[in-house]
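Below, a portion of the complex is reproduced, with chain positions unchanged.
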Amino acid sequence: METEKILQDFKEGKITLEEAADFFKMEPYTDLGYAKIDNHRKIRQGYSEIIFCQGKNNEHLLEIFGKIYQNEGAVMGTRATKEQAELIISRYPMAKYDEVSGVICIDKEKELIGKICILTAGTADISVAEEAAKTAEFLGNRVERIYDVGVCGIHRLLSNMDRMEGARCIVAVAGMEGALASVIAGLVDIPVIAVPTSVGYGANFKGLSALLTMINSCANGVAVVNIDNGYGAGYMAATINRMGVYSE
Amino acid sequence: METEKILQDFKEGKITLEEAADFFKMEPYTDLGYAKIDNHRKIRQGYSEIIFCQGKNNEHLLEIFGKIYQNEGAVMGTRATKEQAELIISRYPMAKYDEVSGVICIDKEKELIGKICILTAGTADISVAEEAAKTAEFLGNRVERIYDVGVCGIHRLLSNMDRMEGARCIVAVAGMEGALASVIAGLVDIPVIAVPTSVGYGANFKGLSALLTMINSCANGVAVVNIDNGYGAGYMAATINRMGVYSE
């Protein structure tokens, strides 16, 4: 990222005017008119772009899905409806759709690294947890699922502690009062990514209650992502898990 | 409370016109002009009035305090400042003030009944817990204090479970994310009264966070009182504990 080096290389003819100019114009992207696909994200952030399907029209969705698949040999979309999934599969029959999480993807063979534990408080939180799990797996991480271990029956959590051994990051998914994140963070020595869900009724205010609980956690080593944002949690966990593995 | 009986008694001359009229005008009170002391509360609700000292001017406070002491032989005030306490003690030297909870009272000898457990998540919740404890004790209940057992170090709670044996009601006092209520409610078979406190910082929004957590509890057998309302929790717990005892 040394400006002087690029300039010197250019002056000395090692790189062309276009190459230098491109550099200073920063990372390139494919401009589809209605969208600008961020081609260099993999270089800049380590992972290529994942598609947020919700609200995209059919034509755009197919074009973007195809473009990325063509470039990367793998592609993943989140929040895909059943209709969107069927459309994609009719064009790309090797794509696989998971109805619980709304994830559709064409994946490559790869060895999964490290270990991320994904916990849910109840069964209703599973769709969010699966979005996190599938994101993390697509990004190359090994995932251990521990579901339905909420604090109203704490023995279920305690008797599963050994399954967390060796994990580099925990994702705690919970709605209602969202206390799971605090309890687990008090028991482990690795980072906990908390995901509030909109599960619950009445005064949960569509996840606000769980969000506030998690942000106010009295335990150390907890940070929070958006309500129902399984994707964001899976991505964050992957970033952390990768660090442990790459450093080994 | 049988309307016909009063009317029949009156017709038969067993009671006078005034007595009957008084009855239908419902319970009487002492009108001090600026306030109406509810003399019949003990008959109606089982306990006489407790004074909320905050914001009362000195003259009024002394008059009300004295009036109730004279009628009942015992009296208690909550949220008393040090200045108010000193004023009262200068007039009623037998009054005792507890600075932590802001409770001032003149109590009668009595045998404490049943058992109420009062838990706090942290040390900063103790002032609210003590308001609850002193209220419950003034109302004649035995109290067991179990402080600083918040969920970020859950072993502290688990190793104190045996101290809750025999209790008829639990009061769970917690600020920050307030998860204590859910965890304890999942472990016991008696009613849990949850008290959110304003302890915490940032997004706890003066106790709103803990309030929402407790109202959304995934555990059974939890009901909630106002933020920092130790008095209300102590009173509610007393009502429940009394029931168990009186029925014995």
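The first chain written gets the first letter, and so on, giving A and B; residue counts start at 1 in each chain.
Operating definition for what follows: a residue touches a chain if its C-beta (ideal position, glycine included) is under 8 Å from a C-beta of that chain, and two chains touch if they have at least 3 such contacts.
Keep in mind the model is a prediction, meaning the values are calculated, not measured.
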Item checked: Whole-assembly copy number, given 2 chains displayed -> 8
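We take it that only the chains that are shown with their structure count from here on.
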Notebook entry, point to check: How many degrees of rotation bring the Cα atoms of subunit A onto the matching Cα atoms of subunit B, given to the nearest 5?
Noted result: 180
Next item on the list: Starting from the mean Cα coordinates of subunit A and subunit B, work out the distance between those two points in Å.
Entry: 48
Notebook entry, point to check: Contact residues on subunit B for subunit A in the complex?
Noted result: 121-122, 150-154, 176-179, 182-183, 185-187, 200, 202-205, 208-210, 212-220
